[in-house]
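The structure appears below as structure tokens.
Only one protein chain is missing; all other protein chains are in place.
Order as written gives the chain letters A, B, C, D and E; numbering starts at 1 within each chain.
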Amino acid sequence: MSLAAIPAVRRLIELALDEDLGRGDVTSRVTVGARGPIIVADMTAREPLVAFGFDVAQAVFAMVDPEIAVERLVLDGAVVDAARGNRITMMTVRGPAHQVLAAERTALNFLQRLSGVATLAKRFADAVAATGTSARVVDTRKTTPGYRVLEKAAVLAGGCGNHRFDLGSGVLIKDNHIAACGSVRAAVRAAKAGAPHPLRIECEVTNLAELDEAIAAGAEIVLLDNMTPAEVQIAAAIAHERHVLVEVSGGITLATVAAYARAGADLISAGALTHSAPSVDIGLDVRA
Amino acid sequence: MSLAAIPAVRRLIELALDEDLGRGDVTSRVTVGARGPIIVADMTAREPLVAFGFDVAQAVFAMVDPEIAVERLVLDGAVVDAARGNRITMMTVRGPAHQVLAAERTALNFLQRLSGVATLAKRFADAVAATGTSARVVDTRKTTPGYRVLEKAAVLAGGCGNHRFDLGSGVLIKDNHIAACGSVRAAVRAAKAGAPHPLRIECEVTNLAELDEAIAAGAEIVLLDNMTPAEVQIAAAIAHERHVLVEVSGGITLATVAAYARAGADLISAGALTHSAPSVDIGLDVRA
Amino acid sequence: MSLAAIPAVRRLIELALDEDLGRGDVTSRVTVGARGPIIVADMTAREPLVAFGFDVAQAVFAMVDPEIAVERLVLDGAVVDAARGNRITMMTVRGPAHQVLAAERTALNFLQRLSGVATLAKRFADAVAATGTSARVVDTRKTTPGYRVLEKAAVLAGGCGNHRFDLGSGVLIKDNHIAACGSVRAAVRAAKAGAPHPLRIECEVTNLAELDEAIAAGAEIVLLDNMTPAEVQIAAAIAHERHVLVEVSGGITLATVAAYARAGADLISAGALTHSAPSVDIGLDVRA
Amino acid sequence: MSLAAIPAVRRLIELALDEDLGRGDVTSRVTVGARGPIIVADMTAREPLVAFGFDVAQAVFAMVDPEIAVERLVLDGAVVDAARGNRITMMTVRGPAHQVLAAERTALNFLQRLSGVATLAKRFADAVAATGTSARVVDTRKTTPGYRVLEKAAVLAGGCGNHRFDLGSGVLIKDNHIAACGSVRAAVRAAKAGAPHPLRIECEVTNLAELDEAIAAGAEIVLLDNMTPAEVQIAAAIAHERHVLVEVSGGITLATVAAYARAGADLISAGALTHSAPSVDIGLDVRA
Amino acid sequence: MSLAAIPAVRRLIELALDEDLGRGDVTSRVTVGARGPIIVADMTAREPLVAFGFDVAQAVFAMVDPEIAVERLVLDGAVVDAARGNRITMMTVRGPAHQVLAAERTALNFLQRLSGVATLAKRFADAVAATGTSARVVDTRKTTPGYRVLEKAAVLAGGCGNHRFDLGSGVLIKDNHIAACGSVRAAVRAAKAGAPHPLRIECEVTNLAELDEAIAAGAEIVLLDNMTPAEVQIAAAIAHERHVLVEVSGGITLATVAAYARAGADLISAGALTHSAPSVDIGLDVRA
Partner (left out) sequence: MSLAAIPAVRRLIELALDEDLGRGDVTSRVTVGARGPIIVADMTAREPLVAFGFDVAQAVFAMVDPEIAVERLVLDGAVVDAARGNRITMMTVRGPAHQVLAAERTALNFLQRLSGVATLAKRFADAVAATGTSARVVDTRKTTPGYRVLEKAAVLAGGCGNHRFDLGSGVLIKDNHIAACGSVRAAVRAAKAGAPHPLRIECEVTNLAELDEAIAAGAEIVLLDNMTPAEVQIAAAIAHERHVLVEVSGGITLATVAAYARAGADLISAGALTHSAPSVDIGLDVRA
């Protein structure tokens, strides 16, 4: 399904068009005129990247002018080995000059950002793949507000996995929930009794006693936050013996992710995937 | 004016709440209940940062529950010298546990991202200030789609300046516009004749001949893209002699920005301010 | 969290107000005037029901006029043993006559419908509770479009449980998915490999061979669709031996639900809870 | 005019798509892939029904993927004499498996509900037609909030009529309005003086004295609420003699509607048409 | 009911704020600062006018900043006998300078326009009142798109009446409808059979034969378009004899309206009321 088919994504694109084009494009108006000649332009990668976001970029052009024809040359998730001096065309755009130029920046802004997330995800996925373990790096809810579904799809495109989508599609018991229930046991029990059956019960634990208590109460996943790989190794061994999944989190970086994979984590969640991925360099080159 | 008073900003916040809370908070429901006890929580900085985004964070809490009371302890743009081991409270939140926990992530996501932009802007502004020149670092239209007004305000909070807001509030003639008009001269003339009088005419030039042609035609600002500081120095001297402002752009980094300032640029525009600012570390600590 | 804090719920309420009040209330205008006297009115139950929807009803009055004061006398989920001749006040409303009368119908329409769902859910929950089993009746995605979060909350208020919220918060493999993958085994394996870890894997099976195949491949829940209680009993015994949950579905009614509970189903999903719950009788009585 | 051309209807459909598809379809993604094969599917009736809602169902498929081709085989309002064992295809859908499956439930939910209203309306209309009178059963404002225009169209499709659309398109004076004006006479006079001329003046009356007063003051329609057929007969005779229409209301059921028609009511309004119509059984069968 | 309580009106106000304030108020920011001092300002009439639109103006200020306090000194519909040299305060505003100045223009734009409609309506109403007839000037559907409910309320405030609100709240048979049905008779009959009973049947007629045909078929109102007062006089006499209302339309002006009233028209509809009412002069004076 095209991500742009989701009404909330369309609303985001509309916010973007309103903010950049809502008063028209004065420079194009006075120089190019109301339409100008038909131009062809290449959307090119200018550094190595994982491409993602074409659904949205295409929707941007289509909203600005349905006459603009877009051709995609690479698939979502493609690894594009480009450089400043070796631009690789990912998408071709053909339409009236005014309209193409007016839509350019918004389309690029989406594409650069989402490809940035996919590219960083690929680096994390590769780092873990190199360990030969079955650990999976997953995202978090630390996404750009309004971009959850887009950024989670970019994470998948880069080879990592998704954690729960939102507060309604996963049970993750944290310290404050435990405090409200009085104990790990009580919290896990309450969750097992009250949560929708399609959801597994995950509980954050801070030491081995809590680990034991959570598992005994029926937790199916334990979350180890801010532990060292050595600590994770011990906890993971216990959890795995009892067929419980182990997730680790807390300041995971490209430098440390492999160590956590080797320590036995099944899931390694990294907020940086979405909250700190830099944009990648993509531009639009109008053909002469 | 509170940024959250802008209807488009409210729509962005609503997108964010729908995506995270739209199905409810299942974990809080089964452990804390429909409201839970009244809790007090501190929104704390955990690394050095420039704080920005409180209008939005406050609006998030207010939309989730008007009963939640928020107190701001630092102003927008404040430099907060915190660290992991030296958390500094920037905002205090008081309300029912379920509601505060449900709103926490969305509020933090906005705050971490916008403070990230302000923090990076401060580093750029400081780098230029150290040169003793009057150069000003400004943002671009390479913002997160939907975040233009928020990120531009964050840039100001960090001490940099704003370039044109959108395609309708500035005239910036680029190569494609020049091609459409036939010459630099024709493009600048067309802009002077047709653009609203409150807008200055800026024209991108790629060499000294174009620089001369643009100024002769009446350009009030020239944009030098992807030139070296040495090249800028020559061009700027010519432009300044004729009372024309000089803007430079193209891959400006913290490492290179000072050299451009010393070369005589009046404005240095940096897309990185908004497209690649990493989030800063801010969290919510519930008081015991 | 008030359901009316969810922006999508507010948009639904706004649709409702626009459609009924968007052209004003011509009768009240010409008889009562622009405001009329302050009146007090009781929202009363007139048949036995489970009350639900006060968040929405209250938001309706508040949107029409923030001056209208609302007092709730019963909690969401309360069993109200009323009758035509024994009206029980659930909520009291005080405000200008024109505004209260203009908002009345919209508020009642929400309340009657949502209480209708809660009331029917209670009857299903009671029918199963009477069996002494631990079976739980759950809803489906057969909700009124636009009412998912409201109707699922009403189902909980009536004592039943929720199935997955949407297509993104649960994995339920059906025949068409199996056909696409080639076999039950392949489909379940694909789901286990690709689905977010907070989600359990549920697979629909149509016979004991598929049941065996699904469980062997790792399904954690099996869905038995349109089977008789006798068939369910056999399948459930096999599944339970292997620690797998059993859900039954397909034309479940108040008359048949107990038999399925006794047959060993853990979950019994009933679309009727939301797609065919009749409204209950609630009215607004203006005090003299 | 397609009902889906009304912007408010599109907003309702968008709410529905956001709530079910807003996080993607995780099961289809991991089993079918991003698109899957092109499939053909039949939307089939499985019980006797009056078909209604194809505009909306078609719009749902078009929004999810404009590539999906839809063919309608029956008209809105068609009586479809189907059964579980005699499925009748009403609409055919052809498109990528993932997209068709993702849109299926939302399209069906609209169609089942709106056809349910049309089907119930047909039963009421038939019951009155059998009396040989010219009485017409009409709907009320007791519609599902947000569904007014859709449900009123479904009522027409089932052969009943529409009452006023909203508070602005009909004058209906009730007890509270009368109280505000001081008397039936004053209220009717005020309405005649102040209401837009395209609207008739209708007044609720509770006894023969009020009936007389209302007519004398110029009421063109009288509403008799909660009267027995015998009481209606007397009142109707008086009203008809003076060329005034008679509407009855209050707990009208399929069992009682004919008696009111025979008693002389011109209009019989039944909230049950829209607030308590059960869904009808419609499904989507993917062709092998 | 405050007009600003209608969600569609709020959406219009939001469009207005986004278009004027959506990028912030740069002049106030650099001169006044983020808030500035608390100021008090008077919204003053500067020419004779009928005041209308305070609900909307007040909502504008409240949306920009809930801290702004507004006091209304005149009622909707008040005749304000002001002049350039005799400014009359209609509303007082108190709040932070930046916020008040930022909201000023949008609030004034609404107020000037809606008061302009009310003022023109008053002139039409006065012109007819002077004839001593009971004719009523009414509006049309020729309103500013998006302003229907606001402008119709302004028309009422000025002393004229409303015609049908929209295409769904009145039956007005025109030439094209007649052509589709084959005859005036057929069209009126179809309308009487199919239209909701709260609506009267109005039919446009172009000569006395059609007038006769329409009345014989049951039309309750006849519309005479583009006839001279003399022609109207004849037609009206015939219609009134048969208890049928007469509406005239077509280029009605202040100069001609009285003649039509004297000719016997019951209703005189004038598009100019809403499509050509000039703004009236209202300004905001900040107190020293």
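Throughout what follows, a residue touches a chain if its C-beta (ideal position, glycine included) is under 8 Å from a C-beta of that chain, and two chains touch if they have at least 3 such contacts.
All of these numbers come straight from a predicted model, not from anything done at the bench.
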In the intact complex, which of the presented chains make contact with the chain not displayed?
A, B, C, D, E
Among E:Asn109, E:Asn162, E:Ser249 or E:Ser269, exactly one should touch the missing chain; which is it?
E:Asn109
In the whole complex, not just what's shown, which of A:Val64, A:Val93 or A:Leu108 touches the removed chain?
A:Val64
Where E:Ala83, E:Ala130 or E:Leu167 are the choices, the one touching the absent chain is E:Leu167
Residues on chain A that touch the omitted chain in the whole complex?
14-15, 17-18, 21-25, 34, 63-65, 98-99, 102
Contact set of chain D toward the excluded chain (per top definition)
1-2, 5-8, 76, 148-149, 153, 165-166, 169
Tell me which stretches of chain E touch the chain missing from the display.
8, 11-13, 15-16, 18-33, 36-37, 39, 97, 101-102, 105-106, 108-110, 112-113, 116, 141-149, 166-174, 176-181, 187, 190-191, 193-196, 199, 271-272, 275-276, 278-279, 286
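By our rule, only the chains that are shown with their structure count from here on.
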Which chains are in contact with both chain A and chain C?
B, D, E
Through how few touching steps can chain D be joined to chain E?
1
Let me spell it out: compute each chain's centre from its C-alpha atoms, then which one is farthest from chain E's centre?
A
If you tally the C-beta contacts, which comes out ahead, A-E or B-E?
B-E
Could you check chain A for residues that touch two or more other chains and list them?
8, 18-19, 22, 148-149, 165-166, 168-172, 196, 199
